[in-house]
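Single-structure report; data block below.
All protein chains but one are shown at their positions in the complex.
Moving on, here comes subunit A:
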Amino acid sequence: MLDKNGIAKRIAKEVQDGYYVNLGIGIPTLVANYVRDDIEVEFQSENGVLGMGPFPFEGEEDADIINAGKQTITTLPGASFFDSAMSFAMIRGQHVDLTILGAMEVSENGDIANWKIPGKMVKGMGGAMDLVASAENIIVAMMHTNRVGESKLLKKCSLPLTGVGCVKKIVTNIAVIEVTPKGFKLLERAPGVSVDDIKNATEGELIIEGDIPEMKL
């Protein structure tokens, strides 16, 4: 079974040379730490920066340079700043190659719910709806089950949706799953996790074909 960093590490292998990537808050943010350093990747933050770098050194922070999580950041050589309309032109216009975000629920047809729990304080969707409605390549990073052990990979989402039929791949603490027209297709299992474990933790239709290899991290 993987921890959050393990999930990030596995997802980092999906990042290819020349990709522009948008990372959501939480586990997705950790992905940046594990991207191979022999490839060129630029990170986009939807508040208006492309070419995001690491956090600044203490004392060098600038209130005018932050990411979408409102954290102080730096920029790398070749970076650019732009307004919110241009930022979402990059996103909706499918110029961003890969979007990685967290989720509360994903359904077997690729619907995603990650912004609202009825009855609880609703903070808003931020840029998530724009991202999932447009990106060709969306990877969800999340735990396979919720805090009370219920599956987050469902036949149908129970929470209000963020987007419909958009998720392509899911990387959880126990599995890598592809969303296909027929349902969740199991691609890989985490170290020490059996196919049965994954089956039991998945409410939606799980397609298992042949031997399922263990993830290589």
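Convention: contacts are C-beta pairs under 8 Å (C-beta built on N, C-alpha and C of every residue); 3 or more make two chains touch, one makes a residue touch a chain; residues count from 1.
Here is the rule we go by: contacts and distances are computed from a predicted model.
Novice: Among "NAD(P)/FAD-dependent oxidoreductase", "Polar amino acid transport system permease protein", "3-oxoacid CoA-transferase subunit A" or "Aminomethyltransferase", find the name that the UniProt record gives to the complex chain excluded from display.
Specialist: "3-oxoacid CoA-transferase subunit A"
Novice: Considering the complete complex, identify which of A:D17, A:E58, A:D196 or A:D211 is in touch with the unshown chain.
Specialist: The single option touching the absent chain is A:E58.
Novice: Would you indicate which residue among A:I91, A:A141 or A:L154 is in contact with the undisplayed chain?
Specialist: Going through A:I91, A:A141 or A:L154 one by one, A:I91 is the residue touching the chain not shown.
Novice: Residue-wise, where is subunit A in contact with the chain that is not depicted?
Specialist: 45-49, 54-73, 81-85, 87-88, 91-92, 111, 121-130, 133-134, 160-165
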